[in-house]
Every structure is written in C-alpha cells, then in structure tokens.
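Structure in structure tokens, see below.
Yeah, one chain of the complex is gone here, protein chain that is, but the others are all in their spots.
Going in written order, the chains are labelled A, B and C, and every chain counts its residues from 1.
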Amino acid sequence: MTESKLNVVGQSVLRRDGLGHVTGKTVYIDDIKFRDMLYLKMVRSPVPHARLKGIDFSEAEKVPGFVRAFTHEDVPKNIYTILCLIGVGPDEEPVLVEDEIRYKGEQIAAIVAETEEAAMEAVSRVKLDLEELPAVLDVEEAIKPDAPVLKHWGTNYFIYEDYHCRRVRLGDVEKGFAEADFIVEGRYQTSPIEHAPAETTACVAKPEADGRITVYTNTQAIYFTLDNTALILQVPFQKLHFVGGTVGGGFGGKVDVLLEPIASLAAIKTGRPVKFKFTREEEMRCSSSRGAWRMYFKDGVTKDGRIIARKITTYADAGAYNRHTPYAVTKHAANIAGPYRIPNVWIDGYCVYTNRQPGSAMRGFGVTPASFALEVQMDKIAETVGLDPWSVRFINAYRDGDMKPHQKVVEDATLIEVMQAAAKMVGHELPEEYQKMSSQALEEG
Amino acid sequence: MNKKEYFLPQSVDEATQILAEFGPSLLVMAGGTIAMPLINEGISFPENVMGLRRAGLDYVSGSNGTVQVGATATFTQIMEVIEIPMLAIAAQNIGGWAIRNMGTAGGNLFAPPPAGDFAVALLAMNAQVKLVSAKGERILPLADFYTGFMTTQLSAGELVAEIQVPKPSGRTAYIKYGRRHANTPAIVTVAAHLVFDGERISDARLVLGGVGPHPKRSPKAEGALVGSSLNAGSIEAAAAAAAAECEPFTDAIATEWYRRKMVDVYVRRTLSQVNG
Amino acid sequence: MAKKRGLGIAAVNYPTGMNLGGDPSQALIHATTTGSFVITLASTDLGQGLKTVIAQIGAETLGVPFENVMIDTADSDTGPHCMGTFASRATHRVGNAVIQAAEEARKVMMEVAADELEASPDDLETDGQGNINVKGSPDRSINVIDVALAAHFKYGKTISGRGMFMKPKSDVDPETGKMDPDSTEAHACTVAEVEVDTETGEVKVLSLKSAYEVGQQVNPALVEGQIRGGSYMGMAHALYETTHPYYPQVEHMPTSFSEYVLPGPMELPEIDSVVLEYPSANGPYGVKGVGEMTANSPIPAIINAIYDAVGVRITDLPATPEKILRALEELES
Partner (left out) sequence: MASKIISFTLNGRLTEVLVKPLTTLGTLLREQLDLTAAKSGCKQGGCGSCTVLLNGQPVLSCLLPVEEVEGQQVITLEGITPTDGLNPIQEVFYENFAIQCGYCSPGMILVTKALLDKNPHPSREQIIDSLTGNYCRCTGYEPIIQAVEKAAQRLNGHEG
C-alpha cells in the first residue's frame, strides 16, 4: 500500500484542534454545564483496609442543597471488572464499597447536591463506622500463606488459565546457567506514578426527553466506557449515548470507568444532569496509578558477553483491584526479556493484590518498568563481563528472523540501527563490526 | 453554602473592628494562597471571611534604616526592594509568578512548614512584627512570634499589620533547597546574617526553615561562629551544630534523615556564599 | 562540593497495539454534495494529534486536499466502534480503517469522474489538489466538487466507504507463554548525560539524545512533540515522580502539585533526537506506534548515567537525591 510519492502524509501540517486550543474555545468536559445540573462528590475511605459497618448520612442530609446519597445498594450490578469485555474475569471490584474497604480513598458513597460546595460539605459530614483491618502493602508479603486474603477466590494473585502467574518458557534456562561463565543477578523496583493530566477525569450525565442518558466524558475509550456503564447499571446499551473525543491529557489515566456509571445512575435517579469531576487530590490519590513493579533478574552470560539464559520473576502491584493490571502483566511478560536474542528464557509474572490505590494502564503499560529493569541489568552485565555498554547491546541485539521468548519470529527489528544512529549523534565512534551490523542480516549467533 | 459574608475592610481600623466583633471564627485572609485551596477542596468551610487586601497594608517603604513591609505586600512588590537584597531573593524563591503576585508577607507567616520560608530571611534580619487589634498595637520580635507548629503569639482580635525589617549591618546569604529550582516546597531553607569586626564575626544570625515546627534560629550554630573568623573550620562547626540542633520531619518531599543531612550541606553552602 | 558527570545509554523496543490484538477500530467516510469528505469515528484525541493525522491519512488515500477532509469524532450514536486511544494503537488501527474506507470511497469517486470525463477509471489520477485528471492529458480534468455534485444529483450515487481494522486476538499458551503480542515494533536508543552532586545526591540531567525508529511518520512535528514530551516524562519518572514516596507504605501520599514532585521548565535538559523511518508492513503507510515508547529509554539511560558518574546503581525508582546519597554513603563505608 505504500505509494511512491506521498502528498500530505509525512507533512507537518498544523493541528486540526490548534485554533480551538490557543483561543480557549475547545470545549472540555468541565466546560459543559446545564440548567438544573447537580454536582456529585464521593465519600471515600480514610484507611487502606477495613470492614464497613455503617454509614450515617443524617448530618449530611441537613446541608442546604443536599439532594441524595447513593450506596452500593443503589447500583444494579455493583461488582464488576473492567476487562470483562475482553474476557478477563471474574468480577471483583465494587462500584461502591459493600462491606470491605480495600484501599485508602476507595469510593464508599456518592452524594449529589445543588452546588459543588454543598456536595463537598455534605461529604465532610458523613460518618463512617469502620473496623480497621491489618493492611497488606508489599507484593511479596501479600503472596505469603499467612497474609490477609483480599480476593473471594482465596489468593492475593490473579489466576491465568489455572496458572498462578503469566509464564513464558523458551529453551532450558538451567542448562544455560550451567554453560554460562557469569551469573548476573538484579532486583529492580518501580514506584506507583500518577498520570497527572492537566485536566482531571470528569463526566456529565444528562437525562434526555426520550429516556436516554447522554454522557459527556473525557474517557480515552468511548465504547469501552459505554459498555461497562450499561453492564453496571443493567440498562440496555441503546439507553446510553456517549459523547467525547477531546481529552485534556490521558496517558492511560482515563481508561477506567470510575465516574460514568455512578454519574449516570445519579442522573437516572434524580432526572437531572449530574457532573462528576475528580479534584486534583482525587486524581492523585484515588484514580488509578501506574502500578509499582518488582522485578528479579538472573542472567547467564558467556565470557564474550552473550546472554545465554535469562530468568525473571516479576510482581506487579495491582493494588486492590484488577483494573488493567492482569493484562499489563501479559504485555510485560512478552517484553521484559528485551530486544535481545536469548536462547533460554524463563519468566514468571505475578499480578498481586495489595491494600493500595489500584494500578492500571499508563503510557508504556507494563513495558516501562521492564525497559528500566532490563536496560539497567544490561549495564550490570557489561560491567561484569568487562564490556562497554554499547558492545553488550550490539552483541545481543535481536535481528529479523530471531525467535522471541514468546515464540514469535522477529519481523521488524531496528534496534541495531537506532543504536548506530544514537552513537553517531553523540559522537561515539563504534568499532567497525558494530557499524556494519544490520537488523536485516541474520548472522550466526 | 453557609458562607455568610465576605468582608473587605478599607482600613486597618475597620478590619480590627470586624475581627473584634466576630472573634476567632472569622477567617482572616490576605493573598488567599493558603486558605483558598483548603476551601476549594472541601477541607475547610469557613462561615465568615475577611480579606485584607484593601485595608491599606499593601506597602513597602523604607525609613531610618528599616524597611516597613505591610502585611499584604505581595512577593512581587517585595522583589523590588533594593535596600535589602536578601528579601528580594527570598521573595523570588516563593511559588511561581502568579503566586508571587498574590501571596503576601503577612500571610506567609502562617504557612505550614515546609512552606513559609520568607520568614527565614526575616528572622535573619532580626525583623519585628506589628500586631494590631481594636485595643491598640504591639510590636514584638519575629523570633518571639512563633510558639510552635502552626501556633503564634497572635491573640484573639489581633492581626499582623506590618513587618519591620532593619537593614542588615553585616553580610547576608540565603539559599532555598527543594526538589525543583522554582515553585517548590523546601527541603531546607537557610539564611545567614553575619556582622564582622575586622575578620572576626561579632554577631551571627543563622536561620533554618523546613526543618522544625516553624522557621527558627539555630543558636548553637550561631555560637560556633561568633568570635571566630569565617573559615572552613567555623563553617564546619556551625553546620554540624545546626544539623544537630534542628528538628526535621518527614513529609512527601523528604525524610527527616535527608533534611538533617541537607541542613549540614546547606548551612555550609550558605556560609560559603557569605564568604564569597 | 563535588559535581560529577556521567553518560548512560539504553536501547528499547516497543510494541504497537493492544498486545494480544482483538482490538478493532472502524471508520466511515462519506462525501458531501460539494466534495467535502467526512470521516466519522469514535476515537479520542488526547492531545497527541489524532484528529490531525487521521485527516492526513484520509486525504492521502482519497487523493483530495487535507482541507477537504473533516473529522467527526467521538459520538457513540454516529461514530462506529473504536477500542480506544491507548497502547500506541490509534494511528495504526484507526489509520488502517480509514485507508480501507477511503479506498472504497475513492473507487466510487473515480468511477463517477470516469463517467464525467468519458475515460476509464484506471486511466485517472488524483493530483491531491482537488482535481482528477486523465493521466498524461492534463486538459482532461474534473474538480472533486463537480464529481461529488454529479454523483449526488446526476447518478444518485453515494461516495462513501467503510473501514475496519482488527488484528485477530492471539491466545496465550499458559504453559509456555507462546503468543503474538504486537503488530509491529518501534525502537529507540537514548544517551543521557547527567551531573550528580555528591553532597546532596541531586541529579541534573544535562542532555537526552535519542534515535527513534517509528516507521513512516505521518506528521513529523507531532512525532517530535511525542518525543520531547515523552523524554521529559521519562526524566520525571526516573528522578522525581511517585504517589508513594515511601513505597510500599501508604503514608505521605501527595495531594497536590507541590507534593507530587515533577520537574518544571527549570529542570529541562537539552533534548535532541533523530528519527529513522523503516516502514512497518502492516501500518497505514508504514506507521508504527510512537506515543508510549518515548518515555521509556530515558529512564534506564539516566540511571546508567548516574552509575557512570558516581558509581551507584539505583535500582529503586525514582532515583531521589536521598536514595543516591544513601547509596553513596554505603559505597564509602
């Protein structure tokens, strides 16, 4: 399909939405308002793990402008899992807490009021009766037999088709270690990170005359959010009409469905438009984060710097619920061995639950922590073997035709070419053998 | 919803009368950069609020060797004070441009640590605060104004009206160390004001911010300097004394351990700047 | 006070599209009576510029001026399904769907033009300026507006097209992990230079110089925007960002931009890049996804540069001054 001469593809034409952006005329969700619109604010857990024994709204109800409170009893299908649409299960996350709180900041009850101030004040007056429980916060603690169990299926890890982790197996790592001249080990840890889009997550749900609900949303995925909302509310899909497309920064932070179902529910129950917008604090503490990962490497390396065996055990801290982490672990497992030709690979990737704000998708989904760990490990290997950091990468770089650990043949490798280009850029003179290398020429390995 | 009134007194007298009438339930606000976020986030729900911007306290003036900074003078205004370079540097180190256009010298005295580091410079200058009430006024050294974490000498019915800053009689330096180079909370802020008698330091004021319940002088560090010349040995001794004496805390920005380490480093760097 | 400099490198690959596939996107195109082409989608623009690059791809395939192409997105009542904007998938998936839809619409447009010009459709070409010409006979030409008018009011034909792209879902063998987790792979290599203050542990990133291979670029300025923004984000991840400063503990979680530490414009390093283009086999015009990968290689490059500078390998992100200082003290003792 490549045409010999391209007309506009390849040109730096100006942004289609640029004039709206520089004049402030672009309409974001928070810029939308309707007559009679109500504001929704969330009652959230002050502790990471507790039994919820009661909620007292009596003082909140006295706030002028208070309209209504919602608890899990109002949500038709309160327990869900986002990725049910692509076959990931079982359902395990409540829209609103039922009896057990599993992270600090978890959504317990929603309050709608005539003004944002009234909704905030009502929320501040809700009294929670909590029995605090011991929290499990470390991934390796969480999978020990005596850890408090967070999931109804009895483990603190996700189960992949009857396996306790996502496995990748190629060759025989133990044989590789036996043949290796050096064993290089490493432990790597990343921290949870906030997407921090300039625009916080928001939606407005508006009841229409025909009985449908229009939801204006800054979701990154219109249908995905619509479908999940319909399932949670147990309404026909055609009752919902989602409108969006303009997002003030996403980075993966706007692919959860924390707002639309509850705002739509409130709109249905009150018959009025409802706005639900995360405050900056909610965006930081309560929305999904990039999850933390802990990664252990053990590499078998020959004297000349070839990696002949790589064994990796990795723990994704999913926080309290799945969100997108089970899927992220699969992507992570497919990539963590790196863009290198390694004949023997063994990977165990665990998706572990803790009493933490759930992790989810973020730019680089599961691969960002992998790239960090493995590229620091590559330098460690270089040092152990006595090579420079460029050499260890050229020696091991994958080429088209190589077999990846997940048994897919490499098709469009250009690792060698980007390294050559980067070396040239910084004036680092590469030995001739590396200058001549090509990803397209499969040589003896 | 229950906000009853926003008062905007046109004079200090009017302000103190309103304060006398409402008492401690009245939220007194200058630039709003500390109080408004709490209101916006639904953390505080004040009933009555008094804004001081129009009360005639937005001045910076100098006379008789002292600079008078009105309580609602903004940091942008203070950055133009040329008589005392350290005040301008301290002001420049606060927030971003818009915050400096809003935040005030008086309001900053009430910022929770590690914020509130303008006072680090003020303490080094031996500044005094003028407190006014419907009953009159009193002036006390800023060093005596703070009584603990988020507590001060301010009595019911009193306002901070003015900060009086004597022009420095010695050499000064000020460094704020944060995770960023601008618009950032302090890990530690250090200000030094050294008076020399020839080579010998005859008077020293060494002040730390971000490492205690409020901006505070470090008497032991000062003691290590007075009587000595400013040399590697006395700098080292002062830094060690300051690090031992400070009362750092852990927050999202830094741990107690790291803050104490940085007191040592930044006292040395600040004193070296005095020397340089 | 000692400030030490170091260099570090990192080389990475990044897959395009949801990793197991099964993530379709659709596009519909129709021409108005006056030759505007409306591309209807349900895809979202996060700021990366989807509305722009999709219009470019549509205009390219249709052979009409960029200005004639309108993007109508994302309304679930009118826009056909899109899985969403994530996984570096939107330009690849939606672009392919748009090409398919545009080819169908173009075919009708060329048939109508052929009837009007009394030529065979195979003998016609678009000039990208709004005209359809008989190859080799520049005087035999018709404007797209006239073609659209004729299609509507003379022939009763709709110039429209449907497009859908989906890479079939790959199942994972749970025993061996055998799977097909990408459509194509982009690559990057970053060289970072840092300066470390050995008394405070503070790191200043001096430069991030990277080579990227991203397939065909649809809009080089927008690609550069991803590279600059991603490099900055990678630096932020490497040295500053965390919602749990004392992970795994949950104390002191930030609540504001004062506490959630991000580098500002004063911390900007020199960011420079070169872009190589090795067109992918299955991307629209050879596109690979570039959105996510730009944040990845700077992180290990910076960590490796810190090691080069002061001999401590920080394996726990972010590499805060405190962690570096503790590691330096450990190294000394």
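As a convention for this text, a contact is a pair of C-beta atoms (placed from the backbone, for glycine too) under 8 Å apart; a residue touches a chain by one contact, two chains touch by 3 or more.
Every value quoted in this text rests on a predicted model; they were computed, and no experiment measured them.
Within the full complex, the chain left out of the display is in contact with A, B, C. Screening C:19, C:48, C:280 or C:297 for touch with the missing chain picks out C:48.
From the options A:15, A:294 or A:406, the residue with contact to the chain not on display is A:15.
On the side of chain C, touch with the chain left out of the figure occurs at residues 46-49, 221-222, 224-225, 228-233, 256-258, 262, 264-266, 268, 271.
Within the complete assembly, residues 1-6, 8, 29, 31-33, 36-37, 39-41, 46, 49, 51, 53-54, 76, 95-99, 101-102, 180, 182-183 of chain B touch the chain that is not shown. Residues of chain A in contact with the chain left out of this view: 12, 14-15, 17-28, 30-31, 33, 195-200, 247-249, 251, 279-281.
Following the convention adopted for this analysis, only the chains that are shown with their structure count from here on.
The interface with the greater count of contacting C-beta pairs, when B-C is set against A-C, is A-C. Separating the CA-averaged centres of chain B and chain C is a span of 47 Å. The residues of chain C that reach two or more other chains are 253-254, 256, 260, 262, listed in rising order. Shared contact sites, meaning residues of chain B that touch two or more other chains, are absent.
Listed in rising order, the residues of chain C touching chain A in the complex are 7-15, 19-20, 22, 42-47, 49, 51-52, 55-57, 59-60, 63, 65-66, 71, 73-77, 79, 81-87, 99, 128, 169, 172, 174-182, 184-185, 187-191, 209-213, 216-222, 230, 233, 237-238, 241-244, 247-250, 253-257, 260, 262, 272, 274, 276, 278-281, 284-286, 288, 291-293, 295-297, 299-301, 303-304, 307, 313, 315-318. On the side of chain B, the complex with chain C involves touching residues 37, 115, 177, 179-185, 250-255, 257-258, 261-262, 265, 269. Put simply, chain A touches chain B in their complex at residues 41, 63-65, 115, 117-118, 120-121, 123-124, 279, 281.
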